[in-house]
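Of the protein chains in this complex, all but one are displayed in their positions.
For clarity, chains are labelled A and B in written order, and residue numbers in each chain start from 1.
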Amino acid sequence: MFDASLLPGPRTEGWRHGKISQLADLPSFSQHWSVGDDLDSGHGRLLFAADGLRMSQDMRSKCHLAPKMVHAEDVHAMLMNNKTVPQLDIFLGRSDDVTLDFSSLHGSLPLQLNITLEDASTSSISFHGAAADASLWLRINIQIAHGASLKFLQHDGAASGHRLFDMQVTQSAQSSFAFLSLSHGGRYVRDEITCRLASNCKADLFAGHHLQSGRHRDLRFRVDHLGMQSTSNQDVRCVVHDRAVSGFDGLIHVSEAGAQTEAYQESKVVLMEDGALHHGKPELEIFQDDVVCSHGAAIGQLDKDALFYLMSRGIAEDDARDMLLEAFFSGLVESATPFMGHVIPSNEDMLHLARGAA
Amino acid sequence: MSNPMLEVCDLAVEIGGKRIINGMNLVVPAGEVHAIMGPNGAGKSTLSYAMAGRPGYDIVGGDILLDGQSILGLDVSERAAAGMFLALQYPVEIPGVANMSFLKTALESLAKARGQEKQATVEFMRQVKAEARALQISEDMLRRPLNVGFSGGEKKRNEALQLAMLAPKMAVLDETDSGLDIDALKIVAEGVNRMRDPARSFLVITHYQRLLDYIVPDQVHVLAAGKIVASGGADLARELEESGYAAYEAA
Partner (left out) sequence: MENRDEIEDLVQSDYRYGFSSDIDSETIAPGLSEDVVRSISAKKNEPEWLLEFRLDALKRWRALPDPDWARLEIPPFDYDAISYWSAPKSMADRPQSLDEVDPQLLEVYEKLGIPLKEQEMLAGVAVDVVFDSVSVATTFKDKLEEAGVIFCSISEAVHRYPDMVKKYMGAVIPVSDNKHACLNSAVFSDGTFVYIPKNTRCPMELSTYFRINAENTGQFERTLIIADEGSYVSYLEGCTAPMRDENQLHAAVVELVAMDDAEIKYSTVQNWYPGDEEGRGGIYNFVTKRGLCAGKNSKISWTQVETGSAITWKYPSCVLRGEGSVGEFYSIALTNKKQQADTGTKMIHLGANTRSRIVAKGISAGRSNSTYRGLVSVHPKAANARNFTQCDSLLIGSQCGAHTTPYIESRNASAVVEHEATTSKLSEDQLFYCQQRGLSEEESVALLVSGFCREVLQQLPMEFAAEAQKLLGINLEGSVG
């Protein structure tokens, strides 16, 4: 078994803890890796199942299986006991809509995806999380070429099992990246998104989670402003129930080269019952004086006045709560919509998230 | 014969290599009020910043004399000490610094630079309160952080207060009328008129003639494309109000 202390973060620095021990019962990974192309439905669709990978016809031209070793210094590799991690290279052209569908996955899967966007292309990716009995370790490297733009929707239809989701986005000049994530958490879910911005880039990251009793999710955003005149925005909303553990680490880093950066971050957390735990670390790391940066973080309850108002109009307490939670999350999706375009979750999915079902 | 208060000789000013003021000449004798009018983009604000010595406003030719002395070699605060005052179109907000402390600090700095005794605190307080009353500035405004949360009118009245307290030789008022309603305009104009003095000159920079109904100038100059294209008496302002700047812009 692996040594849990070798896992990446939460950046503990002696002050914080994570719930790393929960990972110790991570099952061993299946080593089968086969490719089939019997998937006829779906535009640009990849389906990941325990027994291998299926892809739609038009996806085959965009993909390339790469049996590379992961980097030796990569901490994640330790997790794999230095076994080869299967890699898939995906090339996106003019305007591709791609679905990465893990919802039929029930076993364990380690996978690295290398996604490259061509110059000035506009693409979108929809990611569907795996089932509650799956263990998914996913490293996604995304290269967004000059002037290109990518929208990424990460959406869990239901609670997950184990998931380590580590996405590194490298943005060339004048590119843009928008990310929206909605999650129910899981037994152990850690999602990390790192964006490295060259000059004149935009990165807009939105995420929300609704954690029912006993669920867990750590979310980490890191935006590195490495070039001039880039802008970034992070907006996170979390609802946490009893015995659930929620974490948000958000970092804005502005390097010496990041003159005229504009970067914002906001997180709002609602603790529904005693016993819910949220830990937050909204961080700023600034090496440039010509910047506008701010962050705000708040942990609290549902607005009692609003709750009272709704109930005074005859709405039952539970329904009133649901309404407020719905409003809480739809606020997030509304802010994300101008950046995500058509790649947003359906109303039904939103309701599902607000109710925190399954 | 004594020197004119302000002499601008063949002035050329660039911002980031772009020529904004181009061969401008202007003489304001002591005790007179001159107005500079002009269309947007004529270089009015550039002129005021260049006179005050703001970094980034590069004087690439000509000279500016204040009371017969060139001020080009002086930095911003040295020019202030020499008697140059600029009332800003958009006075800057400075959080955490009380209005009155700022005034006192400025007065003490000026006194120090001029080698004068600093004003006694009691005398200072008496004067601030008297001037503030005349400009309808409340004691609360004096205690609040400088310009923070002040309305447009309050900011301009506060500039007039500074003008009264610092008593410069040469006061440049940059678009002082912008953002003012008629009552506030009158208060500020009265404040300026009270300061008129044979040993003090004013340069009133404005887009509209309205302000000049209350601060009546001895001379009016039209600035277009970086130079003075016409000069005349107070009537010139009213003519401009009717005919507009088009004729001058074409020229």
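Note that in this section a contact is a pair of C-beta atoms (placed from the backbone, for glycine too) under 8 Å apart; a residue touches a chain by one contact, two chains touch by 3 or more.
Just so it is clear, the model here is predicted, and its values are computed rather than measured.
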item: Neighbouring shown chains of the undisplayed chain, as defined at the top; value: A, B
item: Touch criterion as defined above, residue of A:58, A:290 or A:317 at the omitted chain; value: A:290
item: Residue touching the undisplayed chain, where the options are B:60, B:94 or B:247; value: B:94
item: Hidden-chain contact residue, picked from the options A:211, A:236, A:272 or A:354; value: A:272
item: Positions on subunit A where the hidden chain makes contact; value: 12-16, 256, 259, 269, 271-301
item: Hidden partner chain, residues of subunit B it touches; value: 52, 54-55, 75-77, 79-81, 85-86, 88, 91-98, 101-102, 104-110, 113, 118, 145, 162, 166
